[in-house]
Structure formats: structure tokens, C-alpha cells
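Every protein chain except one is present and positioned as in the full complex.
Chain nomenclature is as follows: A, B, C and D, assigned in order of appearance, with residue numbering initiated at 1 for each chain independently.
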Amino acid sequence: LTVAAAADLNYALKELAAQYQKKTGTAVTLSFGSSGNLFSQIQNGAPYDLFFSADEDYPKRLAAAGLVEGGLPRTYAVGHLVLWVRNGVSVGRSHQVVDILLQPSIKRIAIANPQTAPYGRAAMSALEHLGLKDKLASKLVFGENVSQAAQFAQSGNAQAGLIPLSLALAPSMKDAGSYWELPADSYPELRQGVVIISASKHKKAAQAFLDYVTSAEGSAVLRQYGFRVPDGR
Amino acid sequence: MGIVGLEMNSLPEAGRDGLRVEVRKTVSSGPESSFALDVHFLAPAGFTILFGASGAGKTTLLDCIAGLQVPGQGEIAIGGTTLFNAASGVNVLPNRRAVGYLMQSLALFPHMTVRQNVEYGLDALNGDERKAHSREIMESFNILPLAERRPAETSGGERQRIALARALVTRPRVLLLDEPLTALDAITKARIVDDLRAWNRKHQIPVLYVTHQREEVFALGENVIVMDAGRVVAQGSPHDALGRPTSESVAQLAGFENIFACTIAARHPDQGTMTCRVAGCELELEVPLTRLDESRPLRIGIRAGDILVASSVPQGLSARNVLPGAITSLQQHDAKVIAKVDCGAEFEVHITPGARRSLQLEPGAKVWLVIKTYSCQVLQ
Amino acid sequence: MGIVGLEMNSLPEAGRDGLRVEVRKTVSSGPESSFALDVHFLAPAGFTILFGASGAGKTTLLDCIAGLQVPGQGEIAIGGTTLFNAASGVNVLPNRRAVGYLMQSLALFPHMTVRQNVEYGLDALNGDERKAHSREIMESFNILPLAERRPAETSGGERQRIALARALVTRPRVLLLDEPLTALDAITKARIVDDLRAWNRKHQIPVLYVTHQREEVFALGENVIVMDAGRVVAQGSPHDALGRPTSESVAQLAGFENIFACTIAARHPDQGTMTCRVAGCELELEVPLTRLDESRPLRIGIRAGDILVASSVPQGLSARNVLPGAITSLQQHDAKVIAKVDCGAEFEVHITPGARRSLQLEPGAKVWLVIKTYSCQVLQ
Amino acid sequence: MILPALTLTLRLAVVVSALLLVIGLPLAYWLAFSRWRWKFLCEAIVSLPIVLPPTVLGFYVLVAIGPLSPFGRWYQALTGHGLAFTFEGLVVGSVLYSLPFAVQPMAASFAALDRKLLDASALLGASRWRTFWRIVLPLGLPGVLTGIVLSFAHTLGEFGVVLMIGGNIPGATQTVSILIYDQVQALDYVTANRTALLLLSFCFVLLAILYGLRRRSAWGLWDWK
Partner (left out) sequence: MILPALTLTLRLAVVVSALLLVIGLPLAYWLAFSRWRWKFLCEAIVSLPIVLPPTVLGFYVLVAIGPLSPFGRWYQALTGHGLAFTFEGLVVGSVLYSLPFAVQPMAASFAALDRKLLDASALLGASRWRTFWRIVLPLGLPGVLTGIVLSFAHTLGEFGVVLMIGGNIPGATQTVSILIYDQVQALDYVTANRTALLLLSFCFVLLAILYGLRRRSAWGLWDWK
């Protein structure tokens, strides 16, 4: 079973795959990449069975192109956006996200590229919602994806980063700084969709793994790695 | 001793026909400097010496025959095989011409050993035969001890012998040798000249041999082509081409130490001679009769070695020219004394040290120069 | 005409002292082939000819003097300046040695024009002076018409003259010329030899001049060093070094056409001669007396040109050696007749065509060879 | 995880270098010796692959060999499977992308050869083919070696093209460079450092042996200078 997954699922899916294999004996091969690349590859016949995207857009487009099994993508998780600041950078006393972002010690803020990455778009709309877009525009640097944005912050070259909670919980990030969740109403919900590829030869197995991920057991793991599980289920 | 290794019965028999060359070509580098080659000759099997001043076009000619440069016009053929024909567009590739060429720049392969260089042209043979042949020729040219060295580890003369061995060991239909022996001492040179003659007797192919040295011309030459400024100015046996030169450039190349501008003063058809006056002085010379126009200036060439010196007026001699003069300088070079004698015009005369001693010649001494009529060459 | 362009007052005066060389060096390529150089000499200002067979080590020696190869031991100095000393570790870089070196391989810069090549060593001068100097020397060497060409567009002899001009135009303290005139015709060579002599008179620096050709030795040499197998085997004036050779290799180089292995039969101290028996036949020769041990074999060298031929028994001559024999062959080379005469041992004799005619010499004719005692050289 | 990636990477680099040798040598020879007047346009074209960002080049290659293109369909019909996401696909992409690094140094060193030596070879009866093997190649070896080292190392390190065409499938198309990239992306620096160090030391040893051998002229091809 070959699973294509967005980079922010790295830790969560690895754990899920391990548990699943222990439980059922089915080996799951994980192939991580940016959702955009994975999308292009699936369009051009990549041999994936499942595609865990970081948004709902790419799966929808695949569905529109008739490349997926069943009509619409399933939402398996919802992402959180957090403000991550490196240890040692002065954040002031207020601990309000807006105040921290306006601290003079914060000269660079890393976000993912809003043109291509869902978390980048979310970060931009959050900044706009908080009324900081114009003030901070000149401080923004853009990573190719959320990982790179996290690296900018983690290496100290950017003092702050707007990154997914899932990355802020990664071991190397957890120890190096602290994070503050952004208000959930400041950006559109980051629903992450999953589809089964119609060209797959293992559709049953794919469905089984998908069911496992969305089961209560799977959801617990996802929650543990910083995702919310969508409402209504 | 010869080069026995060259009888390769396994290779096809080399052609026994002559080389026919008719080449017109202009090389130029920029509008103001260009050189035109325009030659036409036939070289039979055997040595043909290409003799000519530096820059006369000898290398350019050989390059054309080898196919490294393409003539503008003309034809080149060995026996019945056309190598090049401008009119019909034939231009055989160099590697199919079966031409052995020792280039002036040698062009040894720097990354191969001497043996590998020599054996390069022998890949049609099997390993043992190749070894045997290359060994024999290297022995003959005294380069066997260097066999496992690279060209950079040999001396200039050794390199020349390696290149010569490399060119000879294949079985060419024509051999082109561009100044092959310049970097060799007299003994080595004499031995290799002997080898070349033996080789030539055996193979009977046309060999074009470029040299600047008179000795090599006479040692090897059956046939000489004298070139000047891109043209053939004389051709024939060494004696004909160099001994009776009819143009001044050949005369200089052939070593006429005395050349005088003259005008014809009188003709004596009955005696087969004419009297010429040397320009700029009162001197008159009796020279062989020619058909030249009276009014045209001509040049007379006399070899320094053909002039006799006498310390008193010579009596009862058949020679017509007896010129009184005074010795201006004497220089001994090797076993030869070079005397300059002023008889109105200055003559260079070569005599032996013995003659100098017995005649007690000293600068300032009064002498008579005796010049046979037939020692005076009329140059056009 | 000479090379007037070379008096550059703007450059420091070149040293007028001699070159002292003491070099030991071994070059090898692999265990079984190596060459050892071991020379020691002093070259005063003026021409010193390096004469020696191909592979004698001449180029290696010049490379050491120029600093391109590093000797194992020894010292090299010009006047008071040490260029190299193995003991004290001095090793001046080539570009600080002020050595002009015409390499055997020429090493012209292929990407520069002839003018740029010649001017390369003149960057201390300003543009106009540089132009003037290079122009003058190029004119003198007859390469001015080629000034704007690249070396690949010139002939072999032209390239040699370009390299010579390039080496001469700087103001070196020592000049090293490795076979500079090999690719030139006789006339061009004579003119350049004249120029070199004029240049030398003006500059008075040591010039080491490598050549294989006897004529050049006698034309230029004040001092000759004869090398063989990496060692100096003779040194002195051309006449001393080549005319009275004391080793067989020099004798061969110097052109002793007749060399015989002999044993001493009798000594005549009163007459200053001794009688030697030629090995393998009954022939006896009177030669100058030496201190050599009776029992040791020795070699006698006789120049072919020093032997007289008589067609009847010569009478009343001072010469002690009169050997009857028969002509086995006659060959005319140029103005020289080479006769082989069998007198028990075979002698090579050179005579003039005139002598041949007047004596009516033909193969088979009975003749007497007349050899002066002092024409016989005893070689160790 | 690292072992299959390493073997895959090595296999890829070796195959790509070998192919580049096969394609690059004749191309370089042609570029060096042809007298065609429009040759300079070809020289320019040969350099173009590296002008594009690797992922973009990879994307175009992906489209060109994917099932949407005629070539992709033809290949699929022929072999029963697509070229993308297979080892062969990686090879195609890498060869294309590393071509300039291989061809250009080779062509430069061929063009610098002394033509007289080629003439001499021809005059001794050697065909172009023989002249190439015995003269051009050995004497141009420094450039050929440079081209091979550059393209080998570049294939080891490049991941943009490979990621796009191969799709990061462990064991099938995941090379070491993608693995390191993945690990860095996952912010797993400890593992990434270890893998990077491994790759670097491996290459260093390989190159040091190569250059060391060349220096010791164990090939006998190097010491004529």
C-alpha cells in the first residue's frame, strides 16, 4: 500500500502506519511531498493508492478530473495555525499574539508561500484579520512549504513563524521555542482531505487504512500530533 | 645492415609507380599576407629531394600531398590512383592515402611510449609480428633502449629518429620526409642515410625528402626539385639542378659564393664564348656563349672552390681568365682557407691549408686568380 | 648589418663575466633507463659551442642552467652571482636568472602574433621603444613580413628565427641556444650567423651554442666543449678540441673517416715517432710518439682529406707513410670525390674532381697513399 | 531505510554517468571538431537544461513521459507500464539534467587538443574511430574525468528532477538526497545530519581515491606531461 501524504503529516502518519501494520500486518509505504507536487504526479499517473492532502482543494480538483474513487474527498483532519517564537527572543509581557508579533525584537516572520501552501494562505488571512497585514508585510519571508517556514524560525534567521501546530510539536521545535495558538476565527478552517486514487490496484486495502485513520483510535493519534478532528463525525 | 624488418609479406604490395603532383593553392592570414603555391612535377620511385629556402613552400606542398591541406586546384595521383582532383571533386581522406609523412613538428603521441608510437601504424599485424617489426627498426635507428620511455623523456635527436621509425614502419606508397635529420650528429646521420638508401632500394616507392643541406642532397638524391617562393625553379639530377643553376636563387642555395652582375661586351661564336664586363669595374670575364640578348643584364656565378690561386703569373694554361689581384683577408675554417681577393671586384676563393703554406699566402700578397671558362655559370 | 636594436640603454647593463657550471644530475624513467650528467666547465664571454652526439646531454645541461631542471649537486654562477648551489640551497627562479634560452622545441606562444612573441620579454620598456626594438630585430631576421601572423601560420625555419629573435631581444646575462639554425637554408643561416657574431661582439656575454654541424663550430666558435654520454670529453679552441681529438667519440664527431685499431710495434724516440701495426693485416704506420704502454691497444685516426694519392711511386717526399693499394670504388659527391682504397686495410680518401681527372683514377687502378706522420692522430 | 536509498542512489548515479559517457563523448567530439556553421546554436542548446529549475524541468519531463503525452502513451503501450515513477524514468530525467555538466568539460578538453596529433594518427592509417580511442580520449581524459565527476556528484545530490519524476517512493525511487530532504523537511535534524554526513564521507572517499589514483598515475595515462 503506497500512501502519498502532505509533509505536515510526517510524524502522525508514521505512527499511524506503524500501529496499523502491527494490528493488521499490512505494510504501508509512505511518500511525503508538497501537496502540489503530489497532485501533479497523480495527474501524471503516479502509482499511489491514497492521497492525504494538506487542504481540500487538490483532492477536489482530482475528483473533478475523475481520477479518484467515489465522488468527494473525505476530511480526515483540521489543522491549527500557531505562532512559534524561538527561545531567547523577547516576546514582551502580554502573551497576546498581536502584541508578540509587533515586538521590535521580531524582525522576520516566516510563513509558507501563500500562493501555493494552504497554511500560507491561512497565515495571510489571519494577519489580515488581526489588522497586521500592512504593518508586517515587509517582515515576512516565505518558505516553499510549512517545513521551510519552520526551519527559518528554528534556525533563528526568522524570529517568529506562523506554522501548523503539528510542526510546532515536532521534537526539534518543541524544545527550541514556544508557541501560541492563533484565534480559530482569524483564518478559514484548514480542512485536510483524503482521496483514494481510482488507478489504485489496492482499493480495498486503501479503504481499510482510511477507515483506520478516521476511526476513534486514529483520531486520537492525529489529535496527539496537533490536528483537530472534523466536527460532525 | 638496412632495415630488414620492413619486408612485411602480410601487407599488400606497395605500388611501384611514381607520384604525380599538380597543385595550386593560396594560404593567407589576412588580406596583406598570403602565400601562393603553384607546382607541377612528377616524382619517380626513389629519392626526390625538395630543396629550397626557408618559407619556399615545401611543408605546404607535403601537407597537400598527405591530405592535411586541401589545394585550391590541381591533381595528385600515385600511379593510377587519384588522391585528389579538384575538377572531379576527389579528395581521399589522409588515412586512406597510404602516405608516410614525417612532419617537421614530428607530432609524436605524448601519452604513448616510444614503442607504442612506432607500433601505432601496425595494427593490421598480430602482436608478435608487430613486436618484431618495431623492434628491428628501433634497433636499426638506435632507439631500442628508449622503447619504454615517453617522448618527453628523450632528446631532440632521439625524437626525430622515433618519428622517422614511426613513418617508415608502415608500408606507405609514398614517403614524405620533412627535414628528418636536422637534429642529428654527423655519424648518426650518416648511418641513417645509409639505412634510408637501403630501404629505398628495397621498396622502390617515391620518397620526397626535404632538406636544406647540400651534403644530404648529394648523398641521397637521384632527383632534385628546387623550390623558390612557391614554385619549382629547377629539377633534375643533383648535378644538373644545383651544379648548373640557371636562376640566382638556386645558385645561392647551391653555394655559388661569387655572383656578379655583368653586361655582355662581345661575343665570340667561333670559340663558343663571350666576354662580359663586371658591373662597376673594369673587369672582363670570358664565359660560355649564350643566346641572351646583348642589352639584358646577366649574372655570372662562380664557385669559390673552382678558382685557382697562383703566386706568380701562370704560364701555358688553357684557362682564359687570369685576373691579377691582392689578398685582402685569409680565414681558416676547419680544413679550408677562405681567401678574399680584390681584383677590382672582390672574389671569395677556397684553398687548402697546404696550398696556403706552400704559396706563402698572406694578406696583402699579390696573386693571380685562374678561372676556367666553364666554371663561370650564366644565371638568368 | 648586425642587430642594432639590442643596445637598450634603458635596461641595466648585462654582466660581462663568465659562466661557471658544475652540475651533477641523474634523470631516470624507471629503474633500467637512466642518464647521468656530470659536467664542470667555465664559459667566458663569447661563443662557446656545445658539440656532442644526439643524447649526449646538451639539452639537459642547458635546462639546468636555465633553471628548468634542478641538478642533484653542484653550482651554477654567472660572474659573482650564484644561480644555483646545492650545498647552500640557493636556487634562483628561472624568471630571475636573466638567461636567454632558445629551446630545442622553440615553445612559441601559439595564441600570440609573431610581434607579440618577440615583444613578450620587453614589458619593462614603453610602447614605442618596444615597437622599435622588436621591429629592428625582426627586420634583421627577415621575419618582419610575418609580424601579424601567429606561429601556426609560419614555416619551420621562420619559427626558428622568431624564437631566436624572442630570446635575443631581451638583455640576458647568458644566452643559451639549442640548435638554433637547424631548419634554415645555407644563405639564411650564413646571414644569421653573421648577425649573431656582431651581436656577440657588442654584448660580450657567455653564449652556449649547441650544434651538430662542424661548419657552425668553425664559423662561430672561440671555444668548444665536446660532450659525450653526459660528460665533457674535450674543451678548447675548435682546432684543439676537434682537430686533435684524444678520444674516439670526439674523433668520430670531428670527422675522422679512418680509424684503425693498432698495436705498437716499435718506438723511435730519436725521431719522435713510433711504428704501429694495424690490427688484422700487415700494414704498419709511422705515428707521433706517445707515452702509451706497449701492451695496450690503441686507435689511430686519419682524416680522409689529409691523405694524398699518387698514381706512381712518389719520390723524394718527407712523408714517412707511403702505402701501395688499389682503388676499390670512386664516388663523386658534390665537388668531392670519395675514393676507397684497399691497402690491406680499407682507407677512405677525399680528392678533388680535378685530381681524379689528371691522375686518371678509375676503380681498380693501382695507387700509392701518402700520409704524413702528423696526420695520424693517436686516440686513447 | 537508508540502505535501499543508498543502493538506489548509487545505481542511479552509475547508470546516469555511464549513459552520459555514451551520449556525451560523441556529442562532445562533434561539438569540438565539427565545422558546421550553426554548431554554435547546438552548443547553446546543450547548456539549456540547467537553466530551468530542476523541479520545473522535472515537471515538464513528467508531462512529456506521462500518460497524457503521445510519447507516454506509446511507451505505455510498448512496455505495459509508464516511464514515470520508475527507475528508468529517473534515469531519463537525470541524464537530461546532467548533460551539460558532462558534455561541456569534455568538449572543451577535446577542442584544446593539438590537431597535428590527430593528423599524425590519420596518416598512420587510423580511422576516426581508432584516433578517437587512442588519441582524443586519452589526451582529453582530464576533461572527460571532470565531466564524469561533475555529473556523478550532481546526480547524487540533485533531487528536484528525481523527486518530480520518481515521486519519493521508498525502495523504488527514493534516493539518498530525497531522503535527506525528507528528513530535513520533517525537522528531524539528527537523522538528517547523520545521513548527510554518510553521503558526504562516502563521496569524499570515492573522489579522494579517484584523484589519488590519477595522481599516482596508476593508469599510466597521466604522467606524460
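Just so it is clear, contacts are C-beta pairs under 8 Å (C-beta built on N, C-alpha and C of every residue); 3 or more make two chains touch, one makes a residue touch a chain.
Remember, it's a predicted structure, so these values are computed and weren't measured experimentally.
Asker: In the complete assembly, which of A:148, A:166, A:192 or A:214 touches the absent chain?
Answerer: Considering all chains, including the one not shown, the answer is A:148.
Asker: Out of D:14, D:48 or D:190, which residue would touch the omitted chain in the full complex?
Answerer: D:48
Asker: Going by the contact rule already stated, which one of D:76, D:146 or D:191 would touch the omitted chain in the full complex?
Answerer: Of the candidates D:76, D:146 or D:191, D:146 is in touch with the missing chain.
Asker: What does the interface between chain C and the hidden chain look like in terms of residue numbers?
Answerer: 66-68, 93-95, 97-101, 103, 105, 107-112, 120-121, 123-124, 150-152, 166, 170
Asker: In terms of residues, what is the contact footprint of the unshown chain on chain D?
Answerer: 39-41, 43-45, 47-48, 50-57, 59-60, 100-101, 104-105, 107-109, 111-112, 115, 142-143, 145-146, 149-150, 153-154, 156-160, 177-178, 180-181, 184, 192, 196, 199-200, 203-204, 207-208, 210-212, 214-215, 225
Asker: Contacts of chain A with the missing chain: which residues?
Answerer: Within chain A, the residues that touch the unshown chain are 34, 36-37, 39-40, 61, 107-108, 110, 113, 115-116, 140-144, 148, 151-152, 155-158.
The criterion applied here is as follows: only the chains that are shown with their structure count from here on.
Asker: From the mean C-alpha coordinate of chain A to that of chain D, what's the distance rounded to whole Å?
Answerer: 36
Asker: As a quick test, compute the distance in whole Å between the mean CA positions of chain A and chain B.
Answerer: The answer is 90 Å.
Asker: Would you give the residues of chain C that are in contact with at least 2 other chains, written as numbers and ranges?
Answerer: As it turns out, chain C has no residue touching two or more other chains.
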